[in-house]
Structures are given as structure tokens and as C-alpha cells.
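Following: one structure in C-alpha cells, then a few remarks.
So, chain A:
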Amino acid sequence: MSMLLVQALNGLQFGVLLFLVAAGLSLVFGVMDLINLAHGVQYMLGAYVAATLGVWTGSFWLGALLALPVALLVGLALEWLVFRHLYRRDHLSQVLATFGVILTVEEATRALWGSAPQTVLEPMALTGGPLGGVEIVSGLLYPTYRLIIIGVGVVVPLLLWFLVERTRAGMLVRAGATHPAMVAALGVDIRRLFTVVFAFGAMLAGFAGALASPIFPVAPGMGDTVLILCFVVIVIGGVGSIRGAFIAALLVGLLDTIGRAMLPDALRLVLDPSAARQTGAALASMLVYIAMAGILFFRPAGLFPGARA
Partner candidate 1 sequence: MSGQLRSHSLPLAALLALAAAPFLGFGDGFALSLLARAMILGMAAVSLSLLIGGAGLVSLGHAAMMGVGAYTVVAFDAAGVSEGVIVFPAAIAAAALFAFVTGAVSLRTSGVHFIMITLAFGQMAFFTASSFSSLGGDDGYTLYARTEWLGTRILDSRLTFHFLCLALLALVWLGCSLLLASRFGRVLRAAKENPQRAQAVGFQPYPYRLVAYTLAGAVSGLAGALLANASEFVSPALLSWTRSGELMFMVILGGVGPLSGAILGALTIVLLEEWLSHLLVYWRLVFGPLLVLSVLFLHGGLIGVIPRTRAALRLLPWTRRNANA
Partner candidate 2 sequence: MPDEPLLELNGLCKSFGALAVTSDLSLTVRPGEIHAIIGPNGAGKTTLIHQISGTLRPDRGTIRFVGRDVTALPFERRARLGLARSFQITSVVPGFTALDNVALAVQARGGSSFRFLRPVSGETALNDEARAALDTVGLGRVANTPAGALSHGEKRQLELAIAIAMNPRLLLLDEPLAGAGPEETERLVGILRDLRRRYGILLVEHDMQAVFALADRISVLVYGRVIVTGTVDEIRSHPEVRTAYLGEDALA
């Protein structure tokens, strides 16, 4: 039972990371109608920068903090170099050009840091007492750092909600998502709005990468896996919907984590161990996609159909 609890917490924490990446992706798509495959690159860079700066400064937290402006700058640079030329192009061109950006940036990462994964020590893991772990049920310590990530998952959505629903910039973003021509006609510099949204999304993804760096291997392909799961999140949640992205991200995080941990064991009840391990692993990796297919079959526009299809 406590095993299930731990896996549920791990799943939540994975879901939070997915949400941070998916929120930016969904915003950028909702406002600019741009499908940006290279969004995962921001996540990867966030992790690398946090890892490197963490070593330089001797503090993980300082490194993670510094990763934010770096991700922001890289996002702005990419927007200026590539993405702004794609806003008026069809989705096919957007997919391909941003794919080219991924190839380039991942190769550059390989050239700078090598192909081997970077290791980042989990902060606070070695500290004793309440800073190291929290006793969630009697006798079971859960790392405080991971609980902090889950806490981020509570704070950031609230912050986002406030920004989008309660500020002038947020109002423009919402209006820009539904009536871009109208907003432009009202004298709003839609270009600048795009840049701001884009940079913000890039920063969120970079933040997610920095948070993830102690937990997942920091390697050149790490952004791709997350990116594709984020697509699943967006498809399930409904394109352009932050609320949908949040719920879907937690769903995908939980399903994926718990499936991987439990399915092989569960199948052992009906199959012999080796077959159970293989089938369980295969099924677990398919689980998220099967769920997506199932949801789409009944709701082709996702759980919370957004402004744009």
C-alpha cells in the first residue's frame, strides 16, 4: 500500500513537470497558432544549465535559479532567429523547421557536454531531519525535494491562472488566442505579445528542466520524451486550455508512473515471471497512448476544448 502511495507521489511530481512544459507549449499554440517541437529543447537546456551552474556556484538552488534567465534568453534568440518567420506558415513547415532546431540544439549540447548523462545530486537528500525527508506514513520517508516539486505544481498553476485571468496582459493573451485580427486592429502590438508569451513559455519549460535535473538523467534526448508526452497532455486536455493541460498532465504523470511500477508485478499473477516482465513493460509504455486514443474516441477535441481546434 505504501508502495502505491510513493508511486502516486512520484506520478504527481512527474505530472507537475509535464504541466510546466505543456503549459508553455499550449499557450504558444493557442496564441500564435505555432506548433513548436523545439519546446522540449528549452526543458533540456534548463536541466543542463542548472546542472552546470549548480556545480560552478556550489549550490543547486542558485544553479536552478540562474537557469531561468538563460532559458529565457535562448527562447528569445530562437524566436528571433527562427520562430517569428513561421507564424504565418502552415503547420507542416512549422513542424519541420522546429524539428531542425531540435537537431541543431541537441547536437550542440552533445558537442559541449558530451553524450553521457550528467549527474546532479538530489538537493537535501543527504541532510537529515525534516529537510531530507518527510515521514508520510509511519516508517516511510519521502524526499522533501520531491514534495517541493509537487508544491510547485500547486503554486505555478495558481500563478498562471492569476496572470491569464486577472491581468491586462493575460486578457490580451486570451483575446489574442480567439480573435488575433481583432486584437491587432485595436492597436495592440501582437508581435510583442507573441514574443512575451513565447519567452514566458520557454522560461517555464527551462524551470521544469532545472527541477527535473536531479531526478531524471540529464542527456541530449531528454527533451524529446517529455515533449511527446506533453503533446499527449495537450491532446487529452484540449488545445489552448491551461486547466485541461493541468488535469491531463497529472493524469498522464500518474498513469505512466504507476503503470510502469505496477503492471509487471500485476501481470505476474496471471503470467510466468519473464513473460509478465516483458508484457508488463510493453503495456506500461503503451498505457498513456491507449488512454489518449480512448479519450479521443469519445471526445475528439479533448476534455476541455480550447479556443482553437
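Candidate selection criterion: all candidates are chains of the complex that A comes from, given by their letters.
We adopt the following convention: a contact is a pair of C-beta atoms (placed from the backbone, for glycine too) under 8 Å apart; a residue touches a chain by one contact, two chains touch by 3 or more; residues count from 1.
Keep in mind it's a predicted model, so treat the numbers as computed, not measured.
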Of 1 or 2, the one touching chain A somewhere in this complex: 1
Sites on chain A touched by candidate 1 in the complex: 29, 35, 37, 82, 85-86, 89, 91-93, 95-97, 99-108, 110-111, 224, 228, 231-232, 234-235, 239, 277-278, 281-282, 284-286, 288-290, 292-293, 296-297, 300-301, 309
